[in-house]
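I'd like to ask some things about the structure below.
Here the complex is missing a single protein chain, while all its other protein chains stay put.
Let's turn to chain A:
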């Protein structure tokens, strides 16, 4: 099993790598197109802003590479938002791997960022998260709008998509690498489950 973590030059790469290694898998943090294409699983992490991360991916000429992948791909936090068509954060076109939209959370008087442990409600077709009311760790101010690609929902001032999926592309708004045993289980499912059903 080859696991590639796409080097988006964002801050949380290390904790993602450690989490994968703790599950007993080796992985490489890479921006090499061939290494990404050859991996059995690809993880797209990201924190910071959508515009900066998209600039990094364009500079590294990884946009077309990521669009061409057929193995299971997991976007985490900003990485999930980059998978959508468009982000309101900086009004930036994203990768369009999943035809969803990323918008600023409208939470009224509640503090932003949405930071801390919150529960997700998975749909029946969620192969990674099988139990409802599981707490995961979130840190974000923008979120993906609930639509037909949503496979888990959460609520903070408004409903939003906490997990999304289209074909072989999966996204998690929370940080599975920092979400205790629930997060470990999601990562393990992503690495070990037969996700070929979801291939194009």
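Everything below uses one rule, namely that contacts are C-beta pairs under 8 Å (C-beta built on N, C-alpha and C of every residue); 3 or more make two chains touch, one makes a residue touch a chain; residues count from 1.
Definition applied: contacts and distances are computed from a predicted model.
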Options "Cytochrome d ubiquinol oxidase subunit II", "ABC-type transport system substrate-binding protein", "Imidazole glycerol phosphate synthase subunit HisF" or "Acyl carrier protein": UniProt name of the undisplayed chain: "Imidazole glycerol phosphate synthase subunit HisF"
Residues belonging to chain A that touch the chain removed from view: 10-15, 18-19, 21-22, 47-49, 111-119, 135, 137-141, 155-156, 175, 177-184
